[in-house]
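Only a portion of the chains appears, each positioned as in the full assembly.
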Amino acid sequence: MNDASPYEPVDADVEERIRKSYERQALMRHLGARLELVAQGRVHVVLPGGEHLTGHHGHIHPGATSAVADTAGEFAALTLVGPRDDVVGFEYKINFTAPAEGDHLEAIGTVIRAGRTLSVSRLEVFGVDGSRRRLVATGQQTLLRVAVP
Amino acid sequence: MNDASPYEPVDADVEERIRKSYERQALMRHLGARLELVAQGRVHVVLPGGEHLTGHHGHIHPGATSAVADTAGEFAALTLVGPRDDVVGFEYKINFTAPAEGDHLEAIGTVIRAGRTLSVSRLEVFGVDGSRRRLVATGQQTLLRVAVP
């Protein structure tokens, strides 16, 4: 359940479906975040640092950190449902454990409980600078499975 | 403690200090969010809707909603400390109670407990469309008072 946990690949059609959903998120494009890894119950979103992301303390704004964490958790849960289902992350809690800085942030969503109705994802965000890697945020998200309209 | 609660104005120098801090947040500018009301222990941030803010469900992305909620809560707490102190919101929990849509979002941060070390802000976000006003997110944030470096 941490960033060194092993994870299973998804089928090509699942990955394609996930990536298409991701592309529909204008906010991720606007922030400059890209979907990196798509695995079974696990997704990585990478957010390169940039002047447009800072808060008044000079680091990456907690709002940007939250946005990629929330997205990683929701897409991780999306890998575990079929093409006729969707998942909606309707609440989360997040702790900021260090200033968000580095060449880029890596947000990792990992499903820790996949239920028929409700699922729970763990959210972790690392600030990465070369070989330096530091936990900058950690959280927990609850998601509801819904039928695709 | 809801959006109809009365609130007290702040002194002009406090408002100026708060607005200067707000201006240093590049992310808020990048999203298009503006600081509207600055009162004692209460701040409103307005985020006009826009194509750049959407998630894959077509509404405003929870990450954008979170970003303005988190900011409103932190700046609300900032109105209650002196010029030599700063506050850092280090964790929050948020529920998304309706799809975030409307002409604009109004994020309201209200300090419900102001402590010497720790404070708690309530976070509420409304989707506003003309006279229609709907709660789209509600949360709770904890903040740490620190000395200005």
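Letters A and B mark the chains in the order given here, with residues in each chain numbered from 1 onward.
Here, a contact is a pair of C-beta atoms (placed from the backbone, for glycine too) under 8 Å apart; a residue touches a chain by one contact, two chains touch by 3 or more.
This is a predicted model, so every value here is computed, not measured.
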Given 2 chains in view, how many copies does the entire assembly contain? 4
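Rule of thumb we're sticking to: only the chains that are shown with their structure count from here on.
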How many angstrom lie between the centres of chain A and chain B, each centre taken as the mean Cα position? 23
Chain A touches which residues of chain B in the complex? 21-22, 24-31, 51-58, 61-64, 66-68, 70-71, 86, 88-96
